[in-house]
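Heads up, one of the protein chains got dropped from this complex, but the rest are sitting where they should.
Letters A and B mark the chains in the order given here, with residues in each chain numbered from 1 onward.
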Amino acid sequence: MKVQDHAQAAAQFIKDEERTDWHDETLWFVRQKRDLAAHGIPEWEQLREWASQIKDHTLSNLSHYLESFEQKAIANGIRVHWAADGEEHNKIVHQIIADHDLKRIVKSKSMLTEECHLNEYLIQKGISVVDTDLGERIVQLRKEAPSHIVLPAIHLKKQDVSDTFHDLLDTEKGNNDPQYLTEAARQHLRDYFIASELAITGVNFAIAETGGFVVCTNEGNADMGAHTANVHIACMGIEKIIPKAEHLGVFLRLLARSATGQPVTTYSSHFHRPREGQEMHLVIVDNGRTRQLGRADFRNSLKCIRCAACFNTCPVYRRSGGHSYHTAVAGPIGSILNPNLDMKANADLPFASTLCGSCSNVCPVKIDIHEQLYKWRQVIVQAGYAPVSKKLGMEGMAAVLSSPALYHFSGKMGRTTLKYAPFLVNNGFNPWYKQRDMPAPPAESFGEWYQKNRS
Amino acid sequence: MKVALFIPCYVDQFYPKAAIATLELLERFGLEVSYPKNQTCCGQPMANSGFEHLTKGCNNLFVENFSGYDYIVCPSGSCVMHIKDHLHTEESETAAQDIRNKVYELTEFLVDVLKIEKLEASFPHKVGLHQSCHGQRGLKLSQMTELMAAPFSKPGHLLSMVKGLELVELDRKDECCGFGGTFCVTEEAVSVKMGKDRVLDHERNGAEYITAGDLSCLMHMEGILKRRGSKVKIIHIAEILNHHLS
Partner (left out) sequence: MNSRDRILQAAAENQPAQRDLPVIGFERLIRYDEPAVVFEQVLTKIGGQLVRVKNLEEVKKRFAEADQEKFCVDAIDCTEEDRLKIQAWKATDLALLHTLYIRGSFGVAENSAVWVDELAMVNRLLPFICEHLFIVLEEKEIVPTMHHAYQKTDVSRTGFGSFIAGPSKTADIEQSLVIGAHGPRSLTIYLIENDAL
């Protein structure tokens, strides 16, 4: 099945203009909440600088920190596994499930498991996983992908949730009250928590110094699963490592404020040792991250703490929706991470941007997102993934623009055509003309005016 | 002070009045301004589309045309930013570096180099100032709302010197208009939606004119305004700063 590229999917999304406006305003509101929270911290820009430097330092010593983290984690009683790619990650998780013959599985939000397509893999093995983050559960019930890494159901209106819950959870038809719907989800998922045998969680930060990890939630779902189930599997990308516990002071001050405008998530849970009688596993995943680490222009993308501030500020994301990016991680950060995973499939993403630079300036760890978008464009074209028509157009443009004579001639031709035969330009073949008028052609160019009046 | 005028390709072809206003404005301050007549384009449309490797010809031509000046002034933030970031040539890298250090967008030249404090200009209208992204975030022509930092605006400072001009306050101060180079046609739907939202913000807040430092943004918004049959007009900031009631 051919996946639509971003431009096609976005055009489809925008057809419902009212809904696009609603989606755009909702996310802009989240951006504003972030601004308000950041304004409350006079040292905000200093925090970003510290966070950026801590991550830069960590990436430059990644192998060392990974090794010491593993050592400490094992000493804490955590079983550590390593997965080279998504497939291996899924196999490891499945093996643990099979070894213990586990049936009742709950999962709190982990973008890594989305990236590895864990749920789909397990379903094929006859194992179902219940996603417990409310937004994730909603999209799971609707058989959709999340559209935002922090607010998975941001593309849905309460009507949509109400309809789904009515169909599948037997709630009152037409009752759209978020309080009522959340209560229904609480009751529905509580049974799963209480009966759970395995809890799968993500990892927000892994502390090299202590061999522990931190999981942040507002709902408490990660903890509800981790402290009920007898087996806890935490999944992390190699880039989640930070050197010391004290660095959490920097990251936990930036994370929630950047993501939702809250001072901190309700729960910042620090796991160091399994509870008595429990097995705690950690799966450390590469899946292209070491390759990205080796790309000098793009390695900074690994600093990401998955706050989605870049999504909320991006004027393109807000008007095209996460599904237009056809990947687990959408938005600006996705556009610089995904070409590393599959350049051909994701060749469209770095072009889904005007390079406005807003993303780089909300990023709490100062990733130069917009600069990387520009650089990925060069790489993708050099790799041969630009459409042929574009390539020919650009070569033509380059030829004209490097010759003053050709440039002047083409310019005059363009203006003359527009003046005397506008229908040649103002038609369905001209994508500009679809919703915009062409600029009025002046009688003479500036160069011609200058020639007449000044030289 | 030898000053060269760098006029973006589409300004030369489609908005000569803005280029003329830029020239006249600089001459008002007693500057001797040359216009290297073999200039064409900075190469940005190709570079931003991933075809940076095709811009050698443009770069060489640029260095040829613009060497030997004290300042190069241009009424376009994005073109200036492109030159500052990407002008490199194999044969004459020293000349290229020299140019990168001497190229200025118009408002930053007026504020930072000429340090002008008053203008004999008058434009008694309600004006919305669109913050073109590359100029704002790239060249730091004015503070961006993303940062927790002191506000400032070079174009705003200049507009405050224009008699009768009333700057309207927008709902979203610095959102992108959606032009984005070839983005305007490769992602036509998003581009137009962004432009429409931008234009509506200005209309909603009572602007009669939309001004900016980049005619690419203005050309895109004008296309939308005209299609909507709107009374709102676009005007490059140089034309406002050079505007005199005759």
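Simple rule for what comes next: a residue touches a chain if its C-beta (ideal position, glycine included) is under 8 Å from a C-beta of that chain, and two chains touch if they have at least 3 such contacts.
The model shown is predicted, which means the values in this text are computed figures rather than measured ones.
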Displayed partners of the chain not shown (whole complex): A
Contact residue for the chain not shown (choose from A:Arg79, A:Lys157 or A:Lys412): A:Lys157
Contact with the hidden chain (one of A:Lys173, A:His270, A:Lys344 or A:Lys419): A:His270
Touch criterion as defined above, residue of A:Asp24, A:Glu115 or A:Asp286 at the omitted chain: A:Asp286
Residue of A:Arg31, A:Lys107, A:Arg253 or A:Arg436 touching the missing chain in the full complex: A:Arg253
On subunit A, residues whose C-beta touches the chain left out of the figure: 26, 29-30, 41-43, 46, 49-50, 53-54, 56-57, 59-63, 66-67, 70, 76, 82-84, 88, 132-135, 138, 151-154, 156-158, 161, 178-179, 181-183, 186, 189-190, 193-196, 207, 209-212, 218-221, 223-224, 226-228, 238, 243, 245-246, 248-250, 252-253, 260, 262-275, 284, 286, 290-291, 293-294, 296, 299
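The rule we apply is simple: only the chains that are shown with their structure count from here on.
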Distance between the centres, which are taken as Cα means, of subunit B and subunit A, whole angstrom: 32
Subunit B to subunit A touching residues, read off their complex: 7, 9, 11-17, 19-20, 23, 35, 37-41, 43, 45-58, 60-61, 133-134, 137-138, 144-149, 172, 174-176, 178-195, 197, 219-220, 222-224, 226-227
Touching residues (chain side subunit A, partner subunit B) in the complex: 6-7, 10-11, 14, 17, 20, 24, 28, 35, 38-39, 41-42, 44-45, 313, 315-316, 319-320, 351-358, 360-362, 374, 377-378, 380-382, 386, 390-391, 394-395, 397-404, 407, 411, 414-415, 431-432, 434-442, 444-447, 449-451, 454-455
